[in-house]
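Only a single protein chain was left out; the remaining protein chains are all shown in position.
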Amino acid sequence: MTSDPWTRKDLLGIAELSTKEIELVLDTAESFREVSERPIKKVPTLRGKTVVNLFFEPSTRTRSSFEIAEKRLSADGLNFSSSGSAISKGETLLDTALNLQAMAPHLIVVRHSHPGVPHMLAERLEAGVINAGDGAHEHPTQALLDAFTIRQHKGRIEGLKISIIGDIEKSRVVRSNIHLLSKMGAEVTLAGPRTMMPAAVEKMGVSVAYDLDEAISGADVIMMLRVQLERHSRMAFPSAKEYFNLFGLTRDRLKKAKRDVIIMHPGPMNRGVEIASDVADGRDSVILEQVFNGVAVRMAVLYLLSGASQGEA
Amino acid sequence: MKLLVRGGRVVDPSQDLDGPFEVLIEDGHIAQVAERVKGIRGAQVYDATDLVVSPGWIDMHVHLREPGQEYKETVRTGMLAAAAGGFTSIACMPNTKPVIDNRSVTEHVASEAKKDPHARVYPIGAVSKGQKGEELAEIGDMVSGGIVAITDDGLPVRNAELMRRALLYAQHFGIPVIQHAQDLDLSRDGVMHEGEWSTRLGLPGIPGSAEDVMVARDLILTEDTGGRYHVAHLSTGRALDMVRGAKARGLAVTCEVTPHHLLLTDKAVADTGFSTQTKMNPPLRTESDREALINGLADGSIDAIASDHAPHHSDEKNLEFSLAPFGIIGLETNMSLCLEKLVRPGLISLSRLVELFSTGPARILNLPGGTLLEGTPADLTLFSLKRSVTVRAAKFQSKASNTPFEGWRLRGRPMATILGGRIVGTPPTA
Partner (left out) sequence: MPGELKPKKTVLNPLQMRRIVRRMAGELVERNGGADDLILIGIRTRGVPLAERLGEELKVLEGREVPIGTLDITLYRDDLSTIAPQPVLKETTLPGPIDDQLLVLCDDVLYTGRTVRAALNELLDYGRPRAVQLAVLVDRGGRELPIEANFIGKTVTAELGELVEVRFESTDGEDRVMMMEVDDSDD
């Protein structure tokens, strides 16, 4: 266990974190996982602290995970949601932020479809800002809970072969995962259709494959990403059926992976598009554990940031 | 009225001059340029010691926002900004509201500039009515009103047939067609260059190919029509290569680049933490594009540097990166930036820089300026290579302050401009 304390006011992304900081979050999350296993799943640690959940984009999964985490820490969580851009309601992001500031929250958890929004808020607000997903840029708590889950099953991250498969370009989690897993010494391979692979992505220190079997072969961990095909204007892929044939993870194709491979998915899943049901529900799948671990990891993040932000009061 | 400018270093690329010359101005025109001019009795003397004296600088790509968006900038404030930046002439873009697509809007802009002139303002007219990309605008009529070129800048001329017609029709008037080269299908909803940094930041990208495919198409049309074609704000190495090749084949093709494309790259979006002052169109490109552009300055493939001065209100730029409008201002920073970052490190000579800001644009737009040839209108720019300036947008003459160069300390700055023989006034001190 590390003993360097957490000093950042905000958690905006994984790119700027050191391995020690990442390990501190994961180690702290261990303690909170234990809290989640008690009969009374509550500690008084953030009692009296206000946490604002500012979700500009609907997200049942991430938001409820944060809400549970806040409740278990005895914090007062306030929910603000607005669908679509605040502009359409006549109020700019900055005005929303200043109004919030007037309520003096301790922490703000923000989710937005545009990259850079948490940074804008962090610069202008005294409260600590936690990025719960800014478009396709970063989703740090997701990467942390993924790493926590991997560590639980494999005991380590270093040296593992990890394949991330799907719509890499539009994924909101993949960049954070690449940063974290690479920093912790894993070998990361991205795989997906050429039309869904972002430009120059090898510069992030990953291998790229355009063939599912190549990506699966020898993998310790397989992370499947949600593929959204409804937006046909993207012209990225002709149909769900074609996608499933080329890149869908089935029991059969899984035979090429290591015997103790674990299957992950950030959710929500498109059964029968990127992943077959028998794989999603099978013995290699740790998808539900990811959700459980999400609460512990978010409790750890809230705990660590609440100390750093009050230091400036 | 006689004005003698003496004591400075005269740099006039149009006459291959660079040395301690004197310039005598009479009745608004250049009377003599010599080591020791004659007939100076009765002349007012301007002491240009320690200054460079050059033909008045011309910025051929400026957005003035009048008519219709005067809250961002007006003809007057733009003109004052030009003079403060050391420019005696600017050419302004037609994407106003309403668009400059007919004679009366052309004349409105031109006449606004003539009230208390601080710089010459040359309107550029639209290629198509309303810049809708469907029908040709009344180009002939606009030429009578004073336009010096046509463009749909802000937007590309998307329809190949329309571009072909424009290249043919403009030849009646001897004006170039200026293209904002951007394939709108390839650029989609992109907000920065598509590459390593758009991938890291998760922002939708504008690939270099969006510019290149359109330049490639237009060069073929230029060849077939024999027209005059100018690429606005060229930003990729590949487009520059194509322009170079076209010139070598004898086509009437020219191009301009902006100072920000010469100095910044797409990595700036990350380095500044998503600052909207790094958002412009075309976007900041890669380091290898940047280096290619600098080489193009030196080897003559690039004809002019122009700012693409794009003022926006601070409320508009104070938005999420994805939502903020494209563009930064440049009139009041570009001379200092180019002197500090291009001439001082020896990337190009001083004379070449002056050429890119005077002879080059004058030739492209067929303007009377850009030279100190005897008999021409006396537009001069006087600047210091030694005096430093710290960029402080709040002090700008421009209404806008959207610049990524805030706080930059630069050595070299404009000191005065002379317009038609009249000293316009010194720019504000840093």
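By letter and in written order, the chains are A and B; residue numbering begins at 1 in each of them.
The criterion applied here is as follows: a contact is a pair of C-beta atoms (placed from the backbone, for glycine too) under 8 Å apart; a residue touches a chain by one contact, two chains touch by 3 or more.
The structure presented is a predicted model; accordingly, all values stated were derived computationally and were not measured.
Contacts of the undrawn chain with the visible chains, over the full complex, involve A. Considering the whole complex, the residue from A:5, A:185 or A:268 that touches the absent chain is A:5.
Of the listed residues A:28, A:141, A:270 or A:293, the one in contact with the hidden chain in the full complex is A:28. By the touch rule set out above, chain A reaches the unshown chain at residues 1-3, 5-7, 24, 27-28, 30-32, 34-35, 38-40, 42-45, 48, 303-304, 306-308, 310-311.
As a working rule, only the chains that are shown with their structure count from here on.
Per-chain Cα centroids separate chain A from chain B by 45 Å. Taken together, the chain B residues at the contact with chain A in this complex read 194-196, 198-203, 205, 207, 273-274, 315, 318-323. Chain A meets chain B in the complex at residues 15, 85, 87, 92-94, 112, 114-117, 119-120, 123, 134-138, 169, 172, 175, 198-201, 203-204.
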